[in-house]
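Shown below is the structure under consideration.
With one protein chain removed, the remaining protein chains of the complex are shown where they sit.
So, chain A:
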């Protein structure tokens, strides 16, 4: 059975190779091939899953070693896979949602002449993401980690002729590279500490080293997670990444790739458990980001950017949960999976709306779309109810658990974290209700575009609505299914461990409080956007609104400090290199060799004679020395 693991990766990798090298002949069938291979990977995943279910909880982990990758003295890096319950969860999420989004893209990208290449990139993404979650060591994980970064780069910049898309793609890759520095350093630290970076040996040996080392490793891993999962301070790329085609936003920038940071932290649980300082930083990052993303999400009029803010915020919840240690690991992953369903569904819904609205993204120019796109409205609506945590739907179970766990952290910390999580829930209810009202309710606000074409909103084709319906199904039922009899907890506990913490308040109280803040959030949004007509041009807004529209000024900071500062630095270095370094070295050489006069002549084009004489000189010198020795 373990021999199937490599096939999980091989199928989409083959697809990527064939589609990207195949040329125009494959244009007519390429999207079918890509979708088929994604589905093959999903089927293999299901087969492995069923096999895993048939075994006892303790011997469910499968290993497959393919070959020794970089064998150098003292350094052992293998291409080897490990499939346990945690990896399995991701495999099903990635290939399942991945396949649905392949199907959706068949319709969504129908009129794009480079559709074949799009599917090649999607397949490449699947392969890299699968490597990331089934690698059995950190270095191979790194390959997947950068592989998804590459796929993300290629897909954000898919419409490269748009300068904004090309810039966004570059930005995403660069910010991620800052995170990758963290991952590199973490791996180097593991190597010098443990002599290895394979999961098994490292995670078992955490007791044998100092807490300081583990804290350092943990913080470096967190840096990596911040880059990939768009957490403060490396969050700035995610909003721009919405330049990519919407299926990409759904798959990569909502459901799977951006959650890789959560995977990394949960996978490295043993390290964080032994490094409380690192854990503290993790929860702080999570808590800050969950508010940051939520605030940004409130202010955006671009439907995709509002959802991107939401993604950031929801991943903040997961990181927060992961930082809580064994109290939170399972719930971080559970929220990750339910979020995968409803957020992918919401993005596909947004894509469907844009598809019917001539690619308009400004929600102020939507309005009343529920009549025109009933299926999109219902599936998006279910996703909406799920994300705000409407009782009984997926988000209700998974988010509620994280809020409970935050309180269960105990002490002042617990109260602060729990309150932040509650506040986040209120803001989530607000901004999602806002999106819902602006898009589907109220009067129609769209106008003819510059060329006089009025949008004719219409429902999308079946290839797009069916994946939306399936994801809506997951948004409604997954949370309940996971929670009945603690199914999800029992499934993951052997890998991640679990503890209940010391909750200062009962679970019922937390749930009740969550319900109250939910109602408040929805009510405020309704007063602002439901009761009265929405202006097509955004009002100036408060200082906070204006800052939030600009991603809370982080881009402005980056621009002034890093971009401008960097430009000045490189420009002055170019000058220094040209005048100072070159000049000093030339000058030293000239004064030492008495060559100054000749050096000046170099510019005038008669240098060849001079060079020949130099050669002559050297030759004479060599001959003379040899002779002297001989005599």
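In this text, a contact is a pair of C-beta atoms (placed from the backbone, for glycine too) under 8 Å apart; a residue touches a chain by one contact, two chains touch by 3 or more; residues count from 1.
Rule of thumb we're sticking to: contacts and distances are computed from a predicted model.
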Looking at what's absent rather than what's present, what does UniProt name the missing chain, "ABC-type polar-amino-acid transporter", "Stage III sporulation protein AC/AD protein family protein", "NADH-quinone oxidoreductase subunit M" or "Septum site-determining protein MinD"? "NADH-quinone oxidoreductase subunit M"
Taking the full complex into account, find the residue in A:7, A:92 or A:185 that is in contact with the omitted chain. A:185
Contacting the left-out chain in the complete assembly, out of A:7, A:46, A:92 or A:205: A:205
Go through chain A and note every residue touching the omitted chain. 67-75, 79, 139, 142-143, 145-147, 150, 153, 157, 160-163, 165-167, 170, 173-174, 177-178, 180-181, 184-185, 187-189, 191-196, 205, 208-209, 213, 566, 569-571, 573-574, 577, 581-582, 584-586, 589, 593, 595, 599, 602-605, 607-608, 610-611, 614-615, 618, 621-622, 625-626, 629-630
